[in-house]
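What follows is one structure encoded as structure tokens, with my remarks underneath.
Shown here: the complex without one of its protein chains, the others still in place.
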């Protein structure tokens, strides 16, 4: 599975080919087709194919006969209108096919989204490579800094943070946990502690592969290593491998459902590892493919905020000059903090 | 909505444009792109876009890095294997976008399939054209002949036919109907009766459009016809139009779900009108797009037969030399007839 | 299809039966089970079955073993949290099965939602009843008043209204229409014009049924009316019937997808006729079934507002004391009006 010379040659062969087509074509997507965007330590995202562009969304919304003679500015306005008012079906008319390589625990979150088509590399029938994810200490550090920034943005020095930490706590309630919550990546981890933790993770991952190979009793070409004993089936031997091992899949999804995926997985509440993939897809692929939709999605969904009836009431009262505080707001403490953050006000 | 000169020019403009792409391209599909396949009296199917080809199915099944160096013969064998053993996910990796024009009652059956993306022309916001479906008397005749042929193929002269008629009767049971079943297109319709029936259908459809226009009180450019009175909203005025009026939609679906649609709608049990569309899609579009898949689908799905445990038992006994008849078969009369038809034996 | 004495007896028989169950049960739903909620002139909604309640959502979110010992107050808080933060999967754990009777054009909008299970009465195999929808003049009047209210709420006397009219206009742009827009139910319709329009609609609907019966050549029990001629198949004869004829279907959907349906169809932008059904489902059924979810849905979705990055910027500036107007807002005129309406401010 690592990208060796043979695979590199296959990719290059595809990139070199040029065909003539009457279909809608996006030059910026052609430029990145089949290329590998690196993510995490061994992962990647590759665009395998795409269908449609910004104009195809408009064309479908109009159920029109041709590409039309509308101006780009008009198309852009209509796309913004459609996205703002949740007319989602025209966005389903564009399609993207990706080749993903990601740790199993990331793939598990990813494939929970049910509106895509998937073909995954089969560890039942094929041998997995010795490639597993170990977080970069620098990432741990940046996550720590993010947390501290969030903590400062929150209402006080208390350990009840705004942001993903908060989500975690509520999830904690789900799990009926008591005691001190140690969710998220603890911000008090020292460099030495981080180094030791990652070293242990590396150790157990490596040992697991040793067991895997021993159970399989075969080398990379599928030949028996020890000719005097039987190996275990691949479907059973893989049971030994941890969820940080890499898997691969082809993933095909329409633009509407892709945006929904990104709104959840490129969000600050998503786990860092899947967010790393979502960020690449959103800002390096979608932005090239359908720039008008990308901008509208940023403005009306990704970076927008939803205000409840209670929050709207507070904003109206504030605009009318009333000095509203949490006690008088009718909102819970958490909702109040969320609203103040959205409004960019220190409580 | 009729294809006028303006629309023809738009279509031609799209057909004339040529772009360069690195994507998988199917020359036979390029040749028919945007063209209109006529169906029924005013309907059509047009290919707007496609993604993938036979080789893309194999590539996804292998989760491979490039197009691979496999031979066409090997790809074909794998496609047949995948289809035979219901490994359906690789077929989801191809996508087709069509522009359809069909009577409302056909669109109603069509859009019952929930795995496609749809943008339909809105009679709420837009004016419908004066185009409605009236069956061709020749079609009525050919349907009659089909029925008679089926009747002959059935076990006897009784009115309990094999095929769609049979389905209809059971559906009758659903509807708890009693009395003589007059399902399907009656084979005793004379030419004169057919002419009169179609004439009545034409009359009421035309009158309905008159009411529609009167309620709208606007001409084709949206201007008031009678300036002294208000028109009804389009969303209400359309309530007067019968279900044989034409509608249009963009329809995007993956190959696996398309094949499922075709297995039901290109089937002899499907209503003639939707079958007319399904036949065009199956034999004039899918056959061009993914020829290996098309052939495998014909062999293993469309023209294949499923044998129940009871039917398999009968076949085994017959092959062992036993003279099995319905009474000794353990099958119901209907299942027995179905089996005899599948085995090409006159009971 | 009309609810005659026989059907009434069937419904009463089901209502009279009482079974013992260990399943989650909602007494308020038991009280309305199988009952008919009237909608429009001949339509209805009936609850046929339900699965789960508010507590079942919490139980699934916790993946817990039993019903748990949590207090109602805690469950309510968690439901609000889940809905606010788009943790939608637990809401899929509740299911509702309805029996709907609605005009065909309403069913067409309804069944565009693809995440439900549907069994519709078949006009291909069964005879349709002489029941069609004609709007109540009072409804026309109330719609007119609604429109006028919206018009007053809008920024000026110009014909560019806030609300559904606005959506219509943009849809107009989709349809590339020019000239005066006569979308929505025109507010200048006089009583006499309304009476005449409805009378014409009634006339053409009645005539269509006459043609339908003539084509069928059968009475209600399925017997030939004119024994000397053949009738047309039901699947063809129904082509004569307008889209205001009533159809029926069983409709089964999970709570998450039901709320999504209601957020679109109980919205002021939805057509009046489907909104009439959505309102009944939301406030007379969902409110009884899962009261905590119903309230949260009202607060965080139905009656909430989404603020774009641009709109948030405006609110922040206004709260900081700046006198922002449309010109300085960076918003389009339409977005500005929408924001002012959300903030309850006359522009």
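Letters A, B and C mark the chains as written, and numbering starts fresh at 1 in each.
The criterion applied here is as follows: a residue touches a chain if its C-beta (ideal position, glycine included) is under 8 Å from a C-beta of that chain, and two chains touch if they have at least 3 such contacts.
Since we're looking at a predicted model, the values are computed, not measured.
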Which of A:13, A:32 or A:197 contacts the chain that the document leaves out: A:197
Full-complex contact with the absent chain, from A:72, A:239, A:268 or A:320: A:239
Among B:61, B:111 or B:201, the residue in touch with the chain that has been omitted: B:61
Contact footprint on chain C, counting only the chain that is left out: 3, 7, 9-11, 13-15, 17-25, 30, 33-34, 49-52, 56, 59-61, 63-68, 89-90, 92-93, 95, 97, 99, 117-121, 248-250, 252, 254
Chain A, residues in touch with the chain not shown (by the definition above): 103-105, 108, 111-112, 114-115, 118, 120, 122-126, 133, 135, 168, 171-172, 174-175, 177-186, 188-190, 193, 197, 200-201, 203-205, 207-208, 211, 214-218, 221-224, 229-236, 238-244, 271
Contacts of chain B with the absent chain, listed as residue ranges: 61-62, 64, 74, 78, 81, 84-86, 167, 170, 173-176, 264, 269, 298-300, 303-312, 315-316, 318-319, 332, 335, 342-345
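FYI, only the chains that are shown with their structure count from here on.
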Chain pair with the most C-beta contacts: B-C
Chain whose average C-alpha position is farthest from chain A's own: B
Separation of mean Cα positions, chain B and chain A [Å, integer]: 38
Residues of chain C engaged with two or more neighbouring chains: 174-175
